[in-house]
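Only one protein chain is missing; all other protein chains are in place.
Showing chain A:
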Amino acid sequence: MYSINEIDEIISSHGNDQSSIIAILHDVQSKYNYIPEDCLEYISNKLDISPTKAFGIVTFYENFSLEPKGRYIIKICDGTACHVRKSTPILEALKKELKLTDGKKTTDDLMFTLETVSCLGACGLAPVITINDKVYGKMTPEHVVELLNSLKEEK
């Protein structure tokens, strides 16, 4: 859950400025891993932007999410280098292990979110995944399952 006080703090740290809406949404997104719908409405009212417009902004950028994301955000690279070094079997292994589909990106227990990205800029380590911004290179389907299991134990 988010708190109104925290949201107010974020908004005022950007000087209650309409034109800072993207920066504000960034902060909200990184604090809660997603932007709750009613929170977005609150922010838009506060900044005197219509909720309709705010919705347009949030859905335009891939980084913003209106759905809650998991504690671990796994980004799997499917750029050219990773793709030719067989990123697809890794993606399939992750999906199978986490019981996710193309439409369903986050596990029911809100532990993991799986996203495909186009390039992580670490082609030398292909195929690459990141988990909460930590980079894991030269992945294999077996290795990635091990990694998942160790994360599950951590909790």
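The rule is short, and it goes like this: contacts are C-beta pairs under 8 Å (C-beta built on N, C-alpha and C of every residue); 3 or more make two chains touch, one makes a residue touch a chain; residues count from 1.
Keep this in mind: contacts and distances are computed from a predicted model.
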From the names "Putative monovalent cation/H+ antiporter subunit A", "2Fe-2S iron-sulfur cluster binding domain-containing protein", "Nitrous oxidase accessory protein" or "ABC transporter permease", which one matches the UniProt record for the unseen chain?
-> "2Fe-2S iron-sulfur cluster binding domain-containing protein"
Chain not shown: contacting residue from A:52, A:101 or A:150 | A:52
Looking at A:37, A:108 or A:146, which makes contact with the chain not pictured?
-> A:37
Interface residues of chain A toward the undisplayed chain are 37, 41, 50-56, 59-60, 66
